[in-house]
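Here the complex is missing a single protein chain, while all its other protein chains stay put.
On to chain A.
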Amino acid sequence: MIRFSNVSKHYPPNTCALEHVNLHIKPGEFVSIVGQSGSGKTTLAKLLFAEERATKGKIVVGDWDISSIHTSDIPVLRRQIGIVFQDFKLLSRKTVFENVSFALEVAGEERKRIRDIVPQVLKIVGLSDKHHRYPRQLSGGEQQRVSIARALVHRPKILVADEPTGNLDTIHAHEIIQLLKKINEYGTTVVLVTHDRDIVNALKKRVVTIADGRIVSDIERGKYLIS
């Protein structure tokens, strides 16, 4: 599904964000990428959805080598990878329904299909009854659910969540993680980037630990190892 082969990412003049990263994520896996701030975990996520380009090495998603992806192909890649951020990135002037349908609108989907899909994903994230509300009328956890719903509308095979619980309290964070697990159970590969020890330990899923741009451990049903 996802394969990083000897991937490095350097920023001028001499910052090394990732160094010789080798990683293989199988279809349907739930993988937590953990590490301290500045360890390179977010850079790894950005490489996955082509927000950044690798300086060296090869990244393959499915059968697609995205290491040298053409700019015009990036939108195609991003429709296959759902992305969730810590700060939700919702449009404040649009309702929940409009925020989710926006992703389909800009991809040129027909109205009928939008009317079919959006209620389905809102049901998955538990916001069917709040589709007409604006982001400011929702709690942080609900806003993150909208963000997850938007990431799901293209029915991606991979969901990358970069610190999705970073702005949430413990209860809401737990709800979001449960939702991600549910999505994973439906067959979507989930890559969770986090530095939340409790969440990682509670998940009991594969944990890849990054420190100073290098993978220092990769354990099935692992735990948060960094002190």
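Criterion: a residue touches a chain if its C-beta (ideal position, glycine included) is under 8 Å from a C-beta of that chain, and two chains touch if they have at least 3 such contacts; residues count from 1.
As a convention for this text, contacts and distances are computed from a predicted model.
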| item | value |
| --- | --- |
| Name of the absent chain as recorded in UniProt (options "Cell division protein FtsX", "Cysteine desulfurase", "Phosphoribosylformylglycinamidine synthase subunit PurQ" or "D-allose transport system permease protein AlsC") | "Cell division protein FtsX" |
| Among A:M1, A:A107 or A:I124, residue touching the chain not depicted | A:A107 |
| Selected from A:I2, A:V34, A:L47 or A:I83 as touching the chain missing from the view | A:I83 |
| Contact with the hidden chain (one of A:H154, A:H172 or A:K205) | A:H154 |
| Contact set of chain A toward the excluded chain (per top definition) | 71-72, 74-79, 83, 89, 91, 102-103, 105-108, 110-111, 150, 153-154 |
